[in-house]
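What you see is the complex with one protein chain gone and the rest in place.
So that you can tell them apart, the chains are marked A and B in the order they are listed, and the count of residues begins at 1 in each.
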Amino acid sequence: MKYVIVGNSIASVGCIESIRKVDKEGSICVIGDEKYPCYARPLISYLLQSKTTVEKMVYRDKAFYESNAVTLLLGKRAKTIDRETKHLALDDGSTVAYDKLLIATGSYPFIPPMKNLESVKKCFTFMNLDDAKNLEKALAKESRVLIIGAGLIGLKCAEGIRDRVKSITVVDLASRILPSILDEAGSALVEKKLTDEGLTFILHDSVREFFNGDALLSSGAVVGYDILVLAVGVRPNISLVNEAGGEVNRAILIDEKCQTSIPDVYAAGDCCESIDYVTKERKVLAILPNAYMQGEVAGRNMAGDETFFDKAMAMNAIGFFGLHVITAGIYEGQEKLFTTETGYKRLFVQDGTLVGYILIGDTINRAGIYTSLIRNKTDLGTLDFDLISEEPLLMAFAKKERAHKLGDAQ
Amino acid sequence: MGINYLYPDFEVHRDKDKCINCRVCERQCANEVHAFDKELNRMIADDSKCVNCHRCVSLCPTHALKIVKTDHHFKENANWKGEVIQDIYRQAESGGVLLASMGTPKDYPVYWDKMLINASQVTNPSIDPLREPMETRTFLGQKSTKIKRDDQGRLITTTTPQLSLNIPIMFSAMSYGSISYNAHKSLAMAAQELGIFYNTGEGGLHEDFYQYGKNTIVQVASGRFGVHPGYLNAGAAIEIKMGQGAKPGIGGHLPGSKIGEDISKTRMIPEHADAISPAPHHDIYSIEDLRQLVFALKEATAYTKPIIVKVAAVHNISAIASGIARSGADIIAIDGFRGGTGAAPARTRDNVGIPIELALASVDSRLRQEGIRNNVSLVVGGSIRSSADVIKAIALGADAIYVATSALLALGCHLCRTCQNGKCNWGIATQKPELVKRLNPEVGSQRLVNLITAWEHEIKEMMGGMGINSIEALRGNRLMLRGIGLNETELQILGISHAGQ
Partner (left out) sequence: MKRVYVNEQWCLGCHLCEYYCAYANSGQESMVKALKDKTIRARIKVEEKDGISFAVNCRHCTEPLCVKSCIAGALTQKDGLIVIDQDKCVGCFSCIMACPYGALMPNEEGVMQKCELCTTNSHMLPVCVSGCPNKAIVFEER
C-alpha cells in the first residue's frame, strides 16, 4: 500500500501515527512545501517571545519519520492530482504514485486589496516559521508595528513581539477583538488587558491607503508604522482537490471518514470543511485538535480500519500576558453566568445539554470537564448541574458514572 | 461551665519546624482536637479533647506530632493517686457510673510473663519447622474416650460435630454494633483465609456475612439479639454467652445512638432503641437449665454444630466448668478478667473476676481429676498478646485460644480505651459512616492474616525447640512450663514447677 500525504503539519502527523497503528508495512510519503520537519506552528509567536526555540518547536522527536518509515519530500509542492492514474504531479516535474492520498494542505493568509500595499517594504504575514523568522529580522527596539487584524493570529503576534518593539497598533474592521471566539464582554476584557500591556487598538476601521511610514485609515486617522503585519484571515488551500474535480465549498468537503468526493483521496485539517458536532452545520473548524484528529481518522480509514470522526467542534485555548481564555461550542441557548475576580464563566445550555462555554481568567481550571459535557452531549439531568456549573468537578456526576470514570476508564 | 476540675491527660506536641500545615491531623480527628488557625498560619490543638488514639500521629506525613502524658500532677500520695482523685471529681460532676472500655489497665499480675517455656538440648532433639512437618491443626468438640462397636461388632467411627482449626487461634466475640461493619468484615475475611473462626458476638449476623458462615461462630446471649433459626444454622458452631471476662455478672448496653438501620435489622430490634442484654439469661438458673438451652440449640441445628458455653473467669470457675462439661456442651470458653469490652462499668472491669491463667489451670486440672476432660474442649481468652502466650495457654491445658484485643490492635486500635464514645478514629468501635470507612477490610483482613500467620510461624518455631511436632503433644504438657517469681500457691494452682526445678 502506498500512502501519500500532501502537507507536513499536524494533520499529517496524526495520519502517520494512525496509519502505523494499523499498517506497519505500507510506504508513507509526505510532501511538504516547507523545508522543516513538522513543527508546532502555533508556537511561532512564543518563538518571538523567547518562550521556545526552533529546536523545541519540533512537533515529534527526531526519530519520528525514521521510526515510522516515512519518506519526506520537503520543499516541494504538489501541483495536480491525476485521479485516474492515481498520481500526483509535483512542482519539480516529478510524479508520485499513491494508493491512498491525504490532502492536508492547510491554509494561506488572506490579503485583502489595500491601496498602495505593494509599496510597503516591511510587510509580513504571520502563518509559519519562515514568516516568524522574517519578521524577527525586521524587528528593532524602535519599530512601530502596525497589525491589521485583531484575531487570534494578529494578537498572538502582538504578544510575541511586544517586548521587542516600541509600539504596536492593531487595526480591525470589526468593532471588537477576537469576535470569532468571544462574546462582547470577553472582547472588552481581553482588549483592556492588551491595552494595559501597551497595545493600541483602532477598531471599526480599516486602512484606506498606505504611504511611506504612514497608514491612512478610513476614519481619517493616520497611523505611523515601520513594520506592517497582515493578519486579516486565512483561506483554505483547496486548489488540488478543486482542480481534480473534488467537491469544495469554502474548503474541501469531507465526510465523517474524512474522505473527499474523489475515491481514495482524503483530506484533513485547516483545508477542510467538516460538520460541526454541535450545530450540525458545515464549517471550517481550523483548530489544531481537529486537524490532528481528522488526520488520525483519515489515516485509519486509509489503512482500511473504518473509523469515524463526528465530534469536530469549535474550541480554543488562548492566553495573552497571563490572562487565559478557553472557549468551546456555540454561544446560544439558556446561559449561566458567574463573574469572578479576574474573569467570568458563561455556560450555554440547549435542550438539556451543554453546547458551549466561555471561560476567562480564574475560571479556566479543569475546563475539559465542560468540554466533555459538550462532546458527550451529556444529559444535564443526570448530574448535579448546579454544582458542576459552579466548578467543574467529577463529583457532580452520578455515583455510577464517577465509578466508571475513575475505576474503569482508560 | 463552673470549675473544671480535670486537667487534660495528654498534651499534643507539634514540632513547628516539621509541620507543613497539611491538616491531615485536623481531617482525621473525630474528636476535633486539631484546627488550622488562619491568622497564625499554623495548626493549633485543644488538648482537652485528645483521647490519645494516635490517629493523627500515625498519619502525619512529617512525624511532626506526638502525644505526651501531661506532667501536671496532684501532690504525691501513694493512696490517693491522681487517677483516684480524678474519678471522684468525675462522679461528683456526673453522678453516674464510670464507664470504661477494653481490658483493665490496672497493674495486676500477668502470669504469662511469669512462666518460661522449655527447649530441647542434647537428649531429646529439637525439630526444625522449616525442614520437617509441624502439625497445628486442632479439632474442638467432645472427644470419645471409649471404642464403641455396633451390634455387628463393627467400629463406630462417627463423632460428635467438631470445629477444625488450622491454627488453635480464633477471633473472639465482638458484636456488630460494638464494632463496625468493616471490622466485622475484616475478621470474617481473615478467618476464612486462615481456616479459623470468628465470632459474631451477641449482635446477630449481618446478611452480607452469611457467606462466611463456614468460618463463623454465632453467639446466643442473654438479649437473644438477632437469634433466629437461619442465624443458628448459618455458622459452624453456636456459642452461649453466659459471661464476659471484662464484666462478669453484668449484661451489656449498646446505646440507641448506635442502632442504625443495618444494626436494627441485624439485631431484630427497633432503630435507635437501646439494646440491653440482661445480666443473667432469664431462662438459666442452673446447670440443668443450661443443659436445656444447649440441647434446644442442638435440636435447632439437627446436632450438626458444636455448642460452646462461654463464661467469665470467676472465683469458683472450676466447679462451674465441671457443671458445663456435664451439660452437653461441646466446648467451654473461659474469658479472663483482662479481656476487652466495648463498654463496661470501670469498677466491674477493674475489680471483678480472676486472671485467665489461673482459671485455665484450675479448670483443666479439675476436669482431668473428674475424668471428664474429654467431654469438652477448652478455649481461653482474655488478653492473649503473643504467640508465647498461646504456647503457654496450650501447655496449661487449653485446646485453643481466643483473641480479640490483639486482633483489634492489628486492625489499627491504639488502645485509647474510649470505645464507649463511638468516635473511634480507626473505624473499629464506631458506627459513624465517615469513620467506619477508614477501615478498608481488604487492608484490615490482610493485617489480621499477617498477624496470625506470624504467630503460627513462631508457635511452630517454639514447638520445634521443645522437640514437639504436633500441637496435640503440647496440650496440657505443663512440664514444658516453669514459673518465675511465683509463690507456692500460684505454682500449685498453675500446676507447674519453679524455674530451676
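Definition applied: a residue touches a chain if its C-beta (ideal position, glycine included) is under 8 Å from a C-beta of that chain, and two chains touch if they have at least 3 such contacts.
Predicted model only: the values in this text are computed from it and were never measured.
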{"item": "Shown chains that the omitted chain touches within the full complex", "value": "A, B"}
{"item": "Identified contact with the non-displayed chain, of B:Cys22, B:Ala296 or B:Val314", "value": "B:Cys22"}
{"item": "Interface residues of subunit A (partner: the chain not displayed)", "value": "14, 40, 42-43, 46, 51-52, 56-61, 288-289, 292-293, 296, 315-319, 322, 324, 326, 328, 364-369, 371-372, 375, 387, 392-395, 399, 402-403, 405-410"}
{"item": "Where the unshown chain meets subunit B, residue by residue", "value": "17-20, 22-24, 27-28, 58-59, 61-62, 433-434, 437-440, 442-443"}
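Criterion: only the chains that are shown with their structure count from here on.
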{"item": "Centroid distance [mean C-alpha coordinates] between subunit B and subunit A, Å", "value": "70"}
